[in-house]
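The complex is shown incomplete by one protein chain, all other protein chains being positioned as in the whole.
We call the chains A and B, going by the order they appear; numbering starts again at 1 in every chain.
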Amino acid sequence: MSANIKRHRTGLGGIAFAVIRPVMSLIDIPLRALQRATGQGGMASFFILPNMAVFTIFVLIPFAINFVYSMTGGIEIFLNQRDFVGAEHYRDIFTCGSYLDPASCRRDGFWTAAQNTTLFVILQVTLLIIVSLITALILNRQIIGRSFWRAMFFFPVLLSPVVVGLIWRWILQRDGLLNFVLLEAFGAEQFNWLTDRTAAFAATIGVSIWAHMGFYTLILLAGLQAIPKDLYEAAEMDGTSKSRVFRRITLPLLMPNLIVVLVLALIKAVQVFDEVYVLTGGGPGTSTMYLVQYIYEKGFASELRNPGLAAAASIIMGAVLVVLTLMQMAASRRNEKKGER
Amino acid sequence: MAGVVSFLTRRRGGDRWHWTDVATWVWLIGGLLIIFGPAVWLVLSSFKTPAALSAFPPSILPYVTQEVQVEGFDKPLPLYEVTLPDGTTAQMAEKRRVGVIAQMIDPKNPGEVVKVNIKDRKPVEMVEFATSNYTEPFLQFDFLRYLWNSVFVTVMATIITLIVNSMAAFALSKYKFKGRDLILLVIVGTLMVPLGVITVPLYSIISTLGLFNNLWGVILPTVATPTGVFLLRQYMLTIPDELIDAARMDKASEWQIYWRIVLPLSAPALAVLAIFSVVWRWNDFLWPLIVLSRSTAYTLQVGLNVYAGQLNVQWHYILAMTVVTMIPVVLVFVFLQRFITRGIATSGLK
């Protein structure tokens, strides 16, 4: 995108301009005085101030007090009504007979959610990348109606998680479309997908891939299209086989985008919540209970509310996310260096 | 016709079909079914009556049993295609049903009752869209209010996001000042960490500010999005500094430089951010779910979830309202998807 654009101040834009102009000119009067008093540097502060204020109040301060929160106990929301308990929540969380067996832990809910989330992340991210990569490779071919197909795969990305959850709940229910299709095709019995532990878990993976693959496909497709065509032509001249071209040219040159996709998908998968919450509500039992839902329920929803525990859990999750973010930064930096060479 | 086939099967350079071409089209057609299928199914289902919704196997189109007004009956009676004992068929209305035996009458001759085994009759069906699924929730429930709440949150949050973020991006791209790099670092650092991590303390801050159950409590925490600042700043860096210098020589105040020069020139980036913001805020779920506990303050997403979570799920209403919730996003998709896909491809942001 370049800043050099051609627009015409007619129609809507013109009307908007005519409306906004007096307002902006009015605002300009006190601001000119401010500029006279503080100079350009002062104006820089003025421009950054609203954003910084909101950012500080609603992001930075919550970040800071989250730590305090995680060291207090009780069910009260306001800090001054809460007792200091030190590292008790963390101790509780990490008191475990075996980390692999949530039942042996004091906070078995947390470890169940953590285990579910880990399994979800591993399976979902792997499948997501495979599906997105295949789709991107296909969209990069000379196919009729390419922009339509590209748009089609992107469509679910825009849908709200609630809508996604409801659509699939409707389809996966006992009397739903999936059972109907299976009945017509294979004469299969009606099966209750969302009340079977394994099937429900698989459904959350499938639905979240359905909802997000379009986004990652786009990033990968952008990477594929950035690979110079003459490289492929040169390889063709050399008589390189298609699979070899893929392994030796496409994959290495796509690596930067693959890394971005991997890390973004990881970060997103760790935070899985909305569509799964609507789809299964964490059930059956706790088989699709993931970390964010655990935090949400401990913090706000459940009868046995424990905001301190929720804060501690969110900090542990945040730490994981920070590690993943750092990984992305390191990876992209390494790639930039590679690009310089 | 042959021309169409040869056009559709035409390949670059006239090569013959490779197995990858077959795989490509299998993948694309499969994708078409899996991606649009559920959405289409949702729309079709949303026009079905509760009776049709609970039928299995389901019908594709929304069928209803035709009904007929019969003299002597207050309510219209369902119409059936009946195979009479003598082997002929006739359309008759059901008067009453006892077990497997239905008492059928001829609508033109309501006096004469014929008893028929229910196996020997088929409902006369016709396609009819149950638009009441759409109208009733607006009348019976508060969906109109949820809709308004969602529109309010989306529009307000987007306007404030654009103003606040563009100002910050302007400062961060066109001024040199102490602490600029630190601010940039913090912004990039929080780019990836979501609101989900800080819900608990954020909730206490919202409560302290008295914004609990208030739509502003939903709007404000989202407006200083680091993504927005980052996207706009990257774009504003491409606006030449000489333009700013020229405006300063032209006696423009810094505020004028911002709104007369930098804002119009950032229009493409602002448009991308506006579209994203609309989609994000319209679709937001977790945070409104936490802040809004009074039903008059629900947004569509929260309202939908609450209704879908009730024991007695009224699917016919839920499905219709899901379609309503989907409409703005589908409109955005149809008209602006080119814009969005280009925005993502160039910025890698979502």
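Annotations
Just so we're on the same page, contacts are C-beta pairs under 8 Å (C-beta built on N, C-alpha and C of every residue); 3 or more make two chains touch, one makes a residue touch a chain.
By our rule, contacts and distances are computed from a predicted model.
Choosing from "Sn-glycerol-3-phosphate ABC transporter ATP-binding protein UgpC", "NADH-quinone oxidoreductase subunit N", "HTTM domain-containing protein" or "O-phosphoserine sulfhydrylase", the protein name stored in UniProt for the chain missing from the display reads "Sn-glycerol-3-phosphate ABC transporter ATP-binding protein UgpC". From the options B:Val43, B:Val68, B:Val114 or B:Leu243, the residue with contact to the chain not on display is B:Leu243. Checked against the full complex, the candidates B:Lys174, B:Arg260 or B:His316 give a single residue touching the omitted chain, namely B:Arg260. In the complete complex, the hidden chain is touched by one of B:Val43, B:Val151 or B:Ala252, namely B:Ala252.
By the touch definition given at the top, chain B reaches the unshown chain through residues 240, 242-243, 245-253, 256, 260-261, 264-265.
As a convention for this text, only the chains that are shown with their structure count from here on.
Considering their complex, residues 8, 11-12, 20, 24, 27-28, 31-32, 34-39, 41-42, 45, 54-58, 163-165, 167-168, 170-172, 175, 177, 183, 186-187, 189-194, 196-205, 207-208, 220-221, 223-224, 226, 229, 235, 238-240, 253-256, 258-260, 264-269, 279, 282-283, 285-286, 289-290, 301, 304-305, 308-309, 315, 318-319, 322, 325-326, 329-330, 332-333, 337-338, 340-341, 344-346, 348, 350 of chain B touch chain A. Within the complex formed with chain B, the residues of chain A that make contact are 1-3, 5, 7, 20, 24, 27-28, 31-32, 35, 40-41, 43-45, 47-48, 50-52, 54-55, 57-63, 65-66, 69, 77-79, 134-135, 138, 141-144, 147, 149-163, 166-171, 174-177, 179-180, 183-184, 190, 210, 215, 218-219, 221-222, 242, 260, 264, 267, 271, 273-274, 277-278, 281, 292, 295-296, 299-300, 307, 310-311, 314-315, 317-318, 321-322, 324-325, 328.
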